[in-house]
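All protein chains but one are shown in place.
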Amino acid sequence: MMGVLLSVIFLNNFGVRIAIPLAIGCAFGIGWVLERGILRPLIGQPIISALLMTLAVAYLLDGVATIFWGTKIVPYPQWYPEQSFPFMAIRVSSGMVWTILAATGIFVALAFFYRRSMMGKAMRATAESHQVSQSLGIKVTRVFSLCWIMAAVIAFIMAFFFGVHVGAFRYLSEWGFRAIPAVLIGGLDSILGALVGGLLVGVLEVIATAYLGAYVGSMFPFIILLIVIIVRPHGFFGQAEIVRV
Amino acid sequence: MRPSGIMDVNYRQSAAMLRTRSQWLAVGILLAFLAVAGRVFPSEIVDVMNMMFILIVAAHGLNILTGYCGQVSVGHAAFKGVGAYSAAMLIVRLGWNHWVALPVAALAAGGAGVLFGLPAFRVGGFYLAMSTLAAQFILTTVFIFAMPGIVGGISGITVPFPAIGDFSFRIPENQYYLFMPMCVVMTIVARNIARSRMGRAFVAVRDNEVAAEIMGVNPFGYKLRAFFIGCLFAGVAGWMRVVYDGCVRPDIYPLMASIWLLGTIIIGGMGTTIGPILGVILVRALNEMVLMLSPLIGGFFPIEIAIRMGAGLGLIAFAVVVIVFLIFQPRGLAHLWEVLGARMRHWPFRYEPR
Amino acid sequence: MVTEDEVQLRTDNVCLSFGAVKALDGISLDVKLHQLLAVIGPNGAGKTCLFNVINGFYRPQEGEVYFEGRKITQLPPYKIAELGISRTFQAIQLYAGLSVVDNIMAGRHIHLKSGMVSGAIYFGRAQREEAEHRKEVEWLIDFLELTSVRDRIVGSLPYGLQKRVDLGRALALEPKLLLLDEPMAGMSRDEKEAMARFILDVVEMRGITVTLVEHDMGVVMDIADRVVVFDYGHKIADGLPEEIRNNEQVIKAYLGKPKEA
Partner (left out) sequence: MSNILLSVNNIEVAYHGVVLVLRGVSLEVPGGKIICLLGANGAGKTTTLKAISGLLHTEAGKVIHGDIRFDGQRLDKLGPEAIATLGIIQVLEGRRVLEHLTVEENLEVASYIYGRVHLQRDLDRVYDYFPRLKDLRHQVSGYISGGEQQMLVAGRAFMAHPKVVLMDEPSLGLAPLMVEEIFEVIRRVNSEEGTSFLLVEQNAMAALDLAEYGYVMETGRIVLDGPVQQLKGNEDVKEFYLGFGALGQRKSYREVKHYKRRKRWLG
């Protein structure tokens, strides 16, 4: 949400070439500040604290946005040339193509990062146990900063694409929650899972809207989510929890 | 540890809620205060207190589910909504009496809770929380879109105020004498559940499911029970909210309200009976303060920003309080209170004797 | 010598595998009433796995478990607990945030009867019941010499005492069969002595059958009536402590060369 709003400002004022690096820089800053100031003290606390903390941060930003932008929709500038290509039976807009390309790029980069790089491994280690990671000299704080910065930057990048489709408005933070079914369906810790889950949810939502009406369509991802949680709790690609007694 | 000089002579006594004479006295004074408060304070303050009573009942429910049984729910407002909508539909569409609608509405909410608690059979923790998130989105969608002729659609249903004889629960001063006793009763019920067999089983499931199982506690069964009871409380709160507003509308029960409740019990202290009460009072009072102050602050800004100041600052204040508590006092006000007590007991020594 | 009705628990050709790894490979074992049976073997030999099969955490792919003549292989853990099998864990599984009294009280769960409604009202029956069970709990606290820490939060107690609380909670269930998974691990000699004393008292005074997994050979050889040895999911020996001590195969797989202190 912040991403979309800020990128609107940058786009309106500076144009694409400056706006993109500027927004990414801002994301970097915001991610870093959030981690530093707010999430770092939570190291070693249960996951629920972190969950609630992020929600609180979301509402904090929401509050700021409410004050400065109100609840109206800010139109988003069209920053890439609008064309459309025929693809099989349908026409695909260039925005779609750009979005898909960017998303795929991010996925590949992430997958490589987690499996191969030292930092990626350190990040996975940190996810399992803060204490063990610290005992091995991994700077948990740095890992956290990086996580948040990455998350913020990716969110900002996607905001550039997303904004064009729906415009910029305050309730965008609710859209963040819509990502949750996608991620869970794919499996929480799987990059491929997120990709597949995202596509699946998107496609099914569109189909459900078309055949069953907007009413069913809008809650369809959550219905799928419920089913997946019951049938295959860790998603299609997620790791099962290891329980030893 | 408890102060020396207080001896329990039997087990019943050591399990009692109130142990000392001063505790009895304090409760007496509190009850007396509550009894007259509805007539003493100005209408606006009584109105705020009414809202607090409703929220406390809902928070007790969430506390049983999340605080005691450890099942995080981010859809509690929606369950409250189920109670509210059931009550409204029973009263308006079927012409039921308010008082008969109360238990039915509560059961309906409890039932909805059990339904969305079913994934507990396979999952727990974060995944179950997501199932309640799904409940939040699905239920609010249902409130808005499903059969507008009956459920009321976006504009909701207007519900008449209940009355006993000539005593109508229309104005805050009268509502107070309905909500206050309900809140007190529900608090006692919550406390009793917490300290009885079931409460212990909840805590057993929360703290260690494996251990719970080997002691003969069926984790799935108790999670469902927690969902049922927690949402039952939400249903009661929903009924109260219908009486308070004289209507139901879908926008009264958004995701924000669910998260607000969760934040409240964290601030108050999860897994304690006093926690939800302290949390609601603190957060609600803070909200009123912000509402009072925001015109002042808004004066420094241009008008189009100033008019949104109240809503925005309310969000910011709540978020900041939650953040501050998570960082500095993750166990909430209730724990702060205990630490203070412990400090006083071994004063002037700095540390507990070992 | 041993008649059939003295067998309290029987596992019949239990096989359990995780993927390609065979954790238990045809384990048949009789646990006799009022006996103190020790199960020993290298790490990963399947001792804990067997416990997990007995109390229902794992379902074996093959074979059955009988308790007092009744088949319990398919029952969920909480049902098995109700039948009278309780256990402790290698890694302590206590309620860290609760007091010692509350932890042990939690073990009384299956003996408490009050339902949802009477619990909510908390008057009369629920209250009386509460008091009765507290009496049992206090007896256990006294027996395990936990009196001085009864109101302490369990998480703040030293490990040795936590193990004792764990035992107390398992006993609060009033089990007929008690499974102890490494009750002595991480204890000093002094604490081990206390623990050994409690375990022997449990067998002799309360007539509870005890099966334990333990690595401290000193303890096992001194207190066990019978020793069973596992290796790679097989039972490689079964007999009196003296026989096991001198069993070539056991020495090779587990004990190492005998070293006198």
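Lettered A, B and C in written order, each chain numbered from 1.
What we mean here is this: contacts are C-beta pairs under 8 Å (C-beta built on N, C-alpha and C of every residue); 3 or more make two chains touch, one makes a residue touch a chain.
This structure is a prediction, so every number in the text was calculated from the model and none was measured.
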{"item": "Candidate in contact with the missing chain, chosen from C:Leu33, C:Ala96 or C:Ala185", "value": "C:Ala185"}
{"item": "Sites on chain A contacted by the missing partner chain, in the whole complex", "value": "43-44, 118, 121-122, 124-125, 128-141, 189, 239, 242, 244"}
{"item": "Chain not shown, touching residues in chain C", "value": "18, 21, 40-44, 90-91, 156-161, 182, 185-194, 196-197, 200-201, 215, 217-219, 222-223, 253-256, 261"}
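By our rule, only the chains that are shown with their structure count from here on.
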{"item": "Most remote chain, CA-based centroid, reference being chain A", "value": "C"}
{"item": "Chain closest to the middle, measuring from C-alpha centroids that were averaged per chain", "value": "B"}
{"item": "Centre-to-centre distance between chain B and chain A (centres being mean Cα positions), rounded to whole Å", "value": "31"}
{"item": "Mean-CA-position distance for chain C and chain B (Å)", "value": "41"}
{"item": "Inter-chain centre distance, chain A versus chain C - centres from mean C-alpha coordinates, in Å", "value": "47"}
{"item": "Where chain C touches two or more other chains, by residue", "value": "57, 89, 93"}
{"item": "Shared-contact residues (touching 2 or more other chains) in chain B", "value": "210"}
{"item": "Chain C - residues contacting chain B, complex", "value": "55, 57, 76-79, 81-82, 86-87, 89, 93-98, 102, 105-107, 109-110, 112, 114, 116, 119-122, 126-127, 130-131, 134-135, 138, 151-152, 169-170, 173"}
{"item": "Residue ranges of chain B in contact with chain C within the complex", "value": "1-2, 10-12, 14-15, 189, 192-193, 195-201, 203-204, 207-208, 210-219, 225, 229, 271"}
{"item": "Chain A-touching residues of chain B, taken from the complex the two chains share", "value": "72, 116, 118-119, 121-123, 125-131, 133-134, 137-138, 141-142, 145-146, 210, 255-256, 259, 262-263, 266, 304-305, 308-309, 311-320, 322-323, 326-328, 330"}
